[in-house]
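Of the protein chains in this complex, all but one are displayed in their positions.
Take a look at chain A:
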Amino acid sequence: VSAQQFSALTEVLFRFLTEPKEVERFLTQLSDFATVNKISLGPLKNIVKSILLVPNGALKRNLSSEQVRADFIALGLSEEKASYFAEQWKANSPTLTRLAVGQTLMINQLIDMEWKFGVTAGSSELEKVGSIFLQLKLVVKKGSQVENVYVELTLPQFYSFLHEMERVKTSLESFS
């Protein structure tokens, strides 16, 4: 595999790694690559599979680009190509790390919040009320299902909720 072909292949690989949902596009690009360079698709796929293992393992173990390069050389790749790959790895690692963090387990993740507030005008017990209420709808992801939670708050509760959330934000920021 020439240097040029290798860099084209690396590009395809990294584009897939940074957008793991684009599986079809990746497969199309791979078969295009195979046809253009007159390599059969089967062996190419196998090679790609083993190459892909390296960045995934590297992420899990937080390897530096040096170590990635060393891994590739150990796998039998020429020094030039290994360095090129390691360079690409370094350039892409922020995106890849962010993706891995994004995949990390989250419990009951809050996805969305809607609200409305209004005035209670009257009830069966009080003819004229005039008290303000705030209704929040929280959309929570529980496993693979989405659950809607409806909560009502009084105004004082709302203000202390806002106050507490601002404290959380300060706390989160001091740890970033």
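Heads up, the rule we're going with is that contacts are C-beta pairs under 8 Å (C-beta built on N, C-alpha and C of every residue); 3 or more make two chains touch, one makes a residue touch a chain; residues count from 1.
The working rule: contacts and distances are computed from a predicted model.
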| item | value |
| --- | --- |
| Choices "Superoxide dismutase", "COMM domain-containing protein 9", "hydroxymethylglutaryl-CoA lyase" or "6-phosphofructo-2-kinase/fructose-2,6-bisphosphatase 2" - which one is the UniProt name of the chain not shown | "COMM domain-containing protein 9" |
| Selected residue (touches chain absent from view) among A:V36, A:A91, A:V146 or A:M165 | A:M165 |
| Touching residue (missing chain; options A:E19, A:D32, A:E66 or A:E152) | A:E152 |
| Contact set of chain A toward the excluded chain (per top definition) | 59-62, 97, 100-101, 103-111, 113, 115, 117, 120, 123-129, 131-135, 138, 140, 149-153, 155, 157-159, 161-162, 164-166, 168-169, 171-173, 175-176 |
